[in-house]
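One structure is given here, and the rest of the page talks about it.
The complex appears here without one of its protein chains, the remainder shown in place.
Order of writing sets the labels: A, B and C. Residues in every chain begin at 1.
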Amino acid sequence: MDLALSPAQAAFRDEVRAFLRDALPEHLRHGARLTSGVFVEPDIGREWQAILEARGWLVYHWPRDAGGPGWTPIQRWIFEKECAEAGTPALPGMGLKLVGPVLYRFGTETQKAEYLPKLRNGEHFWAQGFSEPGAGSDLASLRTRAVRDGDHYVVTGQKIWTTQAQFANRLFCLVRTDPEVKPQRGISFLLIDMASPGVTVRPILSASGDHELNEVFLDEVRVPVANRVGDEGQGWTIAKFLLDNERGGSSFGPQLIADLARLRALAGPFEGELVTRATRLALEAEALEMTELRTLIELEAGTPPGPRTLVTKLIASEIRQGIDELAVDAFGLAGLQLPAERPFYGADVPAPVGSRDAQIAAGRYLNSRAWSIFGGTSEIQLTVIAKNAVGL
Amino acid sequence: MDLALSPAQAAFRDEVRAFLRDALPEHLRHGARLTSGVFVEPDIGREWQAILEARGWLVYHWPRDAGGPGWTPIQRWIFEKECAEAGTPALPGMGLKLVGPVLYRFGTETQKAEYLPKLRNGEHFWAQGFSEPGAGSDLASLRTRAVRDGDHYVVTGQKIWTTQAQFANRLFCLVRTDPEVKPQRGISFLLIDMASPGVTVRPILSASGDHELNEVFLDEVRVPVANRVGDEGQGWTIAKFLLDNERGGSSFGPQLIADLARLRALAGPFEGELVTRATRLALEAEALEMTELRTLIELEAGTPPGPRTLVTKLIASEIRQGIDELAVDAFGLAGLQLPAERPFYGADVPAPVGSRDAQIAAGRYLNSRAWSIFGGTSEIQLTVIAKNAVGL
Amino acid sequence: MDLTPSDEQVMLGDMVRRFLADRQNTANMGRGPIPRDDWRALGELGLFSFLLPETAGGMGGRPQDAVIIAEELGRSMAITPLAETVLLCAGLIARRGSAGQIARWVQPVMQGEYILAYAGGGAIRYDGACLDGQTHIVQHGMDASAFVVALPERQGAVLVSAAADGLTRTPVRLADGTVAAEVRFDAVAADPLEATANDLDTAIAHAELATIAEMIGTMTTLYEQTVDYIQQRRQFGVAIGSFQVIQHRAARLFVMLEQSRSMMLKAALVEEDERIRMVTAAKAYVADAALRLAQDATQLHGGMGVTDELPVGRGHRRLLVLSHLFGGALAARARLAS
Partner (left out) sequence: MDLTPSDEQVMLGDMVRRFLADRQNTANMGRGPIPRDDWRALGELGLFSFLLPETAGGMGGRPQDAVIIAEELGRSMAITPLAETVLLCAGLIARRGSAGQIARWVQPVMQGEYILAYAGGGAIRYDGACLDGQTHIVQHGMDASAFVVALPERQGAVLVSAAADGLTRTPVRLADGTVAAEVRFDAVAADPLEATANDLDTAIAHAELATIAEMIGTMTTLYEQTVDYIQQRRQFGVAIGSFQVIQHRAARLFVMLEQSRSMMLKAALVEEDERIRMVTAAKAYVADAALRLAQDATQLHGGMGVTDELPVGRGHRRLLVLSHLFGGALAARARLAS
């Protein structure tokens, strides 16, 4: 048993660290720090995406034969940890983390040639069309219909909670292509050009005033059959592959640890109850990082990861919400500011009382409540843990 | 709206306070403070019982026509609050609070004449035979059988969680007199002399080492039919009346507030996290006291109490456990002592490290876990609140 | 001991409720301050003079009356400066101000004409005639006609007209959509108020009590909306309110709300000399419960809970602000512990 990095791993870490020191511009670090929403703003995300792509590290979690750098799980973790400590922006995840792997795994050669380069160079900005009003976490009850009409599907329905759809020019989407068979088997996976006639985006403002969520209305949208990924009826399988990727994949611990350390530096030293809360959050985050690392070390050794992987999103949500609530309390009255202008690092935002970090605290606090709701509520996480880890 | 005591109420409070100052011996106060279990030790309880009986205040919660002093709800509350602040021992509750009201409400004149005086003078010490192994909170599944044989019932079965049965000479008991009818309708309420042949008591030691719980085995115990309270089959109705009395009745807030204040005086001033925990517990207890008082003020005014009454046991359990855990933490290493000797105020208990209060902390901590289990678990309390207060 | 509202109190609550029912609905509640005309109308109804001392021409309403009004405001999420303007500033001037000061500032407050704001923090210097320096965030500061400015170490307070020469203010939008201000003084002439630190603390306690009642009102609305939602929302074929975990969560909200209401009632009804401590205790309890309740209400609403579209999201914002005013729960607990 050993927790130290191997010499090769240590050298890799130094290489990543040196790269970040040289290649991460201050305005991107600044913008990342002042992002109140759950997702990165496209201007920042795109710029950082291009820098990473130039270095060959953008699709660091893709396998080598799909164009990735061929990193091991521990290398990916080292990279993410260094990024978290350096304060890099997040990456637009719908494309790189969700539809990208679907394309290289299930796409035709034509689809790969068409979509993967544009995904990587940022020409395509993707949104995800899974959730529907009233369906919640229950994909089987999907109602958006796709009716075959020659070389096209005619798609009609409504998607909800579509993050950043207002920026997207492409939508990947689950649709019902066969209403007769068992619910899971009649679903297909389509790629839709957001510029198609019949696509309408309606914003859903968050309580914070941020605009991250949308409804997407699809009204007899014609989608070429060539835009279907996988076979007709294979949508359920693809969606499961995608969700597994979403839920596995990256680590939460390093970012939470870095964010808490930054808050401590900006708003500390804490006093009274805040000391206890900060200490407890730091411990929980340190434990989470190690819990995640245990899985990665197993993966690295070729051992299949156990049910432990199920706990990370639940814990991460709670730590995230704890940090963001701590910030509001630490900044006091100044933590109640919430300008209407966006983004917070933009030119139009009024000068803050205290600091920009105080100015962003309330927005962050409100937005972080989404962590325990989207992508499987904490209640669903607990039920899954009870069934698959505890064995009840 | 007004929270002040009326002049008459204030005079009553002063009268109670003066009585307690004069009539509560120091050794009883000392013994009450050093009781680790949930229930009062019989030697202390009996002595205090006699003092109160002499003053006419023992059965202060009984109606005047049953021999009580005829106090209003607020007077009872004032009395309990003063007792809590003075640090009086608890009273043996099975008799005074549970079977006493059953007797004066459902008993025959003969039963009242036989049992009520002995209950009040302490000659009868009562235990409660409701729970059975495997039945938990579900009284309808009761299995102890009583078969009629002339002027007697022959009772066979097993009771569990019978507190202080080792001290009791009387047991009130639910038995199944008719196995044919609907489960709730075949139950009767019997009074059993513990000296009867066939009654065996087996101790169940608590994790603390205290002996408060027992199993009671009933093996063809002959019980005169004259010892049945109410009609045959009326046991369910009587049990409900009894449990309503148990759950309503006294207030929790004053005792919790007094205990926390005593801990603060003994182990304070607190530092660090303990400050926060003590402050939060004090607030919760202060809120609970007012929540209880709101109900009593309504009762005093003749208004039926709302669903608010359902919340008190749940909250009181949590505060009780919080105080007892706080004590262990406040006393540090000394709070880990747990002598085998009982009672803690007894002559055989070794000299404590620190103080007697430190010496009793671990026992109290372990015993207080029972608060959220017996008399309806906290989970059951929440379900009842959800159904009857929230309306789900 | 008696917790039955008087006939007058029942009428008062009904009046405010009816007034708000015509104006506030689930679509607009909690989006920001109520229109200035509505505030004026509340003044014309006599609500503010009802709450102010008889010495200033008011009707001498007590804290328990203020609580009834404030809770109704909270229930319909009508965001107003009631606590700061009427209870804190006008209340203090009415009790401690000169006849001139009362006539100048309290009368227009009663009619709903003026909003007054309280500046209790920042870096202020006062030389006996002029103010210099800058305040911290002053709630409703952009709308205020005048400020009650606490002097350093709370050595009394002064009155400053918003129109005074040398006074400038910068708007600061808060999470509940209200616009506060940072106020800067450059040799601004100030009108001293004969108020001790205890006068100030008492006035603050009265205001803080009103914000506690507002929290209780908003918590009640969020609780009711959440119970409705979980009874209607179906998943896997049944109402989510039938799931045991959801039931227990809702039961916890009921418990929290009852306990919070108890603290508010006690704080409203204790003798005046216990008021400051008891308001602090109530704040320490309720401000915490309010955020826990808002967070759970959000969670139980699922995706809709984090949006601006339902009262729950806006109520959450408002509770975030209310719970942090006057130092919030943290400062309140620290004061209790010391």
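The rule is short, and it goes like this: a residue touches a chain if its C-beta (ideal position, glycine included) is under 8 Å from a C-beta of that chain, and two chains touch if they have at least 3 such contacts.
Note that the structure is a prediction, hence the values are computed from the model and not measured.
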{"item": "Omitted chain's touching partners, listed by label", "value": "A, B, C"}
{"item": "Candidates A:108, A:169, A:279 or A:355 - the one touching the absent chain", "value": "A:279"}
{"item": "Of B:83, B:165, B:187 or B:334, the residue in touch with the unshown chain", "value": "B:334"}
{"item": "Hidden partner chain, residues of subunit A it touches", "value": "1-6, 9, 74, 275-276, 278-280, 282-284, 286-288, 290-291, 293-294, 297-298, 300-301, 307-308, 311, 314-315, 379, 382-383, 385-387, 389-392"}
{"item": "Contact footprint on subunit C, counting only the chain that is left out", "value": "243-245, 248"}
{"item": "Sites on subunit B contacted by the missing partner chain, in the whole complex", "value": "131, 136-138, 160-161, 204-207, 209, 213, 272-274, 321, 325, 328-329, 332-340, 350-351, 353, 362-363, 365-367, 369-370, 372-374, 377-379, 382"}
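The working rule: only the chains that are shown with their structure count from here on.
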{"item": "Distance-maximising chain from subunit C - centres being C-alpha averages", "value": "B"}
{"item": "Closest chain to the centre of mass proxy, which here is the mean CA position", "value": "C"}
{"item": "Computed distance of Cα centres, subunit B from subunit A, in Å", "value": "54"}
{"item": "Length of the line joining the C-alpha centres of subunit A and subunit C, rounded to whole Å", "value": "38"}
{"item": "Where subunit C touches two or more other chains at once, by residue number", "value": "246, 333"}
{"item": "Multi-chain contact residues (two or more partners), subunit A", "value": "272-273"}
